[in-house]
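Below, a portion of the complex is reproduced, with chain positions unchanged.
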Amino acid sequence: MMFQNETSYTVKEKIDESQIAILPIGAVEAHGPHLPLGTDNYLAERLAEKVAARTGALVLPTLPYGQVWSLKNFPGSINITNESLIRFLFDMGISLYEQGFRLFVMLNGHLGNAVALKEAARQLYNKFPDFRVLYLFYPGVKQVTEEVRETPTAHTTYFHACEIETSYMQYLAEEFVDMSKAISDIPHIPPSADITPIPWEMFTSSAVLGDATLATKEKGEKIIKIAIKNMVQLIKEMKGE
Amino acid sequence: MMFQNETSYTVKEKIDESQIAILPIGAVEAHGPHLPLGTDNYLAERLAEKVAARTGALVLPTLPYGQVWSLKNFPGSINITNESLIRFLFDMGISLYEQGFRLFVMLNGHLGNAVALKEAARQLYNKFPDFRVLYLFYPGVKQVTEEVRETPTAHTTYFHACEIETSYMQYLAEEFVDMSKAISDIPHIPPSADITPIPWEMFTSSAVLGDATLATKEKGEKIIKIAIKNMVQLIKEMKGE
Amino acid sequence: MMFQNETSYTVKEKIDESQIAILPIGAVEAHGPHLPLGTDNYLAERLAEKVAARTGALVLPTLPYGQVWSLKNFPGSINITNESLIRFLFDMGISLYEQGFRLFVMLNGHLGNAVALKEAARQLYNKFPDFRVLYLFYPGVKQVTEEVRETPTAHTTYFHACEIETSYMQYLAEEFVDMSKAISDIPHIPPSADITPIPWEMFTSSAVLGDATLATKEKGEKIIKIAIKNMVQLIKEMKGE
Amino acid sequence: MMFQNETSYTVKEKIDESQIAILPIGAVEAHGPHLPLGTDNYLAERLAEKVAARTGALVLPTLPYGQVWSLKNFPGSINITNESLIRFLFDMGISLYEQGFRLFVMLNGHLGNAVALKEAARQLYNKFPDFRVLYLFYPGVKQVTEEVRETPTAHTTYFHACEIETSYMQYLAEEFVDMSKAISDIPHIPPSADITPIPWEMFTSSAVLGDATLATKEKGEKIIKIAIKNMVQLIKEMKGE
């Protein structure tokens, strides 16, 4: 159910019944020649719909801006600082709690948001100990991803506009993918990228971290289905079901 | 053109050519029994598309949360404080400027955002004197609104979920309006509402400020067309055309 | 009664009896060749005295600095940012509440302060729901002003060092007005001034928005008497009288 | 010269000629039964006038609120936090510098402001290395005070509403002193007051720290004349005269 399509006359009962709000949050960020700037928004949004369908959660409008320090110098990227993002999410959480929600699921499509989401969640926990705030970024897909991928990952944590993320998009938002433009660009990410600030233009000009040409809808489906299953399960556990 | 559907390979040229970014910004807020919580988001978004079509502007993804202090205690409202909203928009503006935009149009669908938008615009002007930031909220429609409306306005500045705003929705986002639920509820807004903080639950239980049953698509069209014409003209003037 | 002339031995009883504090707040800002930089301070202060006389309020010392972004580049202007002003007023409000006041009237002589005053008032309301904070800027004078003025207004919202404000000064603080220097300077304020930050030096070199030579004490008296009447009434209503 | 009585047409030349702005800053604070709440404001203001007369400085309107943590629980006290006060003064300093002043004298009538004044001065120095900001609180009067006083001081640093401060008021603002109400109240200030936060109600109910009945205009004159001489000299040295 899309929260913003409800009216104030109908929504109260639904909040009380569901108690779960899902916020899709992504970013506007360079994703190579074949994926749109809004890739992370589309992923978060489509995932949220599927997760909501199985959990009875209410889907909030997508917050389409996030923290993109690493890629902020690429064409099209829009960066929100962690500090601003944390405050924004903290305010949202207060309203959601006051509205009667007790489970606030931040369904994240952009790894760069992880720090802000976790911090906002903790600040909300400090304020409302009975308010559970979740930050979800493709939980529990490590194994299936290893099985599915044909090329090694470019980095232990990052994946971006590559075989994997492109597959996600093919499965979840195919209409925004132009596979004819997909490229393979496996950069050498210097080890120092894990221990010092390194804007990505230092090691890639495409923002693609892998071989996007190998992406398929089937690969995406395999991983995403696991991700959804895990998210649904985590939410249900949190709700005490 | 929807900014987030571009890729980083195609967007740079379009930014340089257009130099204009439009951000639709609304709110999630109670709008009576016949209009959805996301009314201000839909209005801002649809207006942005129309204005962009005539100005060559790039439309950013909608920021669907705003400052709703007055209605925050109504079911479904989500409130962002002015301080958080200002910071968020300030960060966005910095990125847009660095990306090459020179005209940042905040197309506002929610009066409650006005203060934050103006403040963010000023802070960006202080930082980048050659960056024009606009905040637009139905400019120049006073006269046509007076002509169109059949009932007097409930307040000199506010209008909300009433004959006028409902007409806007009928014209711009008809699919989200349920006229069968429309009501007439003309509250007595105490004069003190202009001079002291008064949450709206003090004078209305419906959040409707007028007779929504009188709303028509035609009324909406008349006003919105003027608003669009004015916005287009203001943007062109700003761009020096 | 001037609050700061009381002693701590006498003031407690008066606070408890009155419960109303009036803070005159103005600005130091360019007001043309015939009005002093402190015009808004003198207006706020004199009004406060008159309003206090009729409401039993205690008059706090004038806060003589305000937000003057628009005119900050004119000689003599001193600008306080909204953020600083809000914090300052918020602190004051806390003290006033703790001292026993339940009605805090910010009597404003400078339109540029309006945003900060309203925001401070809301933050205080959030903190102390039984604390009423008022922000008053010539309430309810629209009609009488239209009747009195001989020249059309230069702008729908702004008036500055013009026929009207100069008349106010003639009535309230004649000794600071030098009518021999009064000028008529009706600038073309571009419509964009309502939708984007435009420092006033872009459209005026005098900071006078109208024909100050037409100002008279009588005009001032007519409007100010209405303003005072309205302020007194609003305060009494708030106090539940 | 009173800055706020100038107009924007006359002030520029005077700023360029003088380059010195004096801000009287005090507080609203309990001062016993014989001195008004605004004592520190009157002292700062009268001193500023005298110092300006001898240095050609322009006198800004008094900032009549300050940091009064220690006495905030006494009737009539109004407390501004250090953080808010620092920001406010920092903003003021920026405007004064941009207006052409190169010497900003914060003439302080209230010891509690000392921390905020020094911090604001340093922050302004960091921003504008050629901007001299002074914070003056009766400089160089230690010796003469020892000579003049008939009773020992209640504390090495604090003096308040006592023989000394009352004498200042008699000399500078006699009309606000009611010697018939003056009392002698020499509290035992615990040594811990220097090493831990101790609100003054812990050791005094009058807020008088000494024997105010011994105050005389002559005593005040002797000390104040030295203070003024020192302030004038410091300002002239700073100006390079």
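Chains: A, B, C and D, in written order; residue numbering restarts at 1 for each.
Keep in mind that, in the parts below, a contact is a pair of C-beta atoms (placed from the backbone, for glycine too) under 8 Å apart; a residue touches a chain by one contact, two chains touch by 3 or more.
None of these values were measured; they are calculated from a predicted model.
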item: Full complex stoichiometry in copies [only 4 chains shown in place]; value: 6
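Criterion: only the chains that are shown with their structure count from here on.
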item: Common touching chains of subunit B and subunit A; value: none
item: Length of the shortest touching-chain route, subunit B through to subunit D; value: 2
item: Subunit B-subunit C separation of Cα centroids, rounded to whole Å; value: 30
item: Length of the line joining the C-alpha centres of subunit A and subunit D, rounded to whole Å; value: 57
item: Multi-chain contact residues (two or more partners), subunit B; value: 83
item: Contact graph of the chains (line, ring, star, complete, other); value: line
item: Touch relationships between chains, expressed as pairs; value: A-B, B-C, C-D
item: Residues on subunit C engaged by subunit B in the complex (per definition of touch); value: 69, 82-83, 115, 118-119, 121-122, 125, 132-136, 139-140, 191-192, 194-197, 234, 237-238
item: Contacting residues of subunit C [partner subunit D, same complex]; value: 2-9, 11-12, 15, 28, 30-38, 41, 60-65, 72-81, 83-85, 87-88, 90-92, 94-96, 98-99, 176, 178, 181, 207
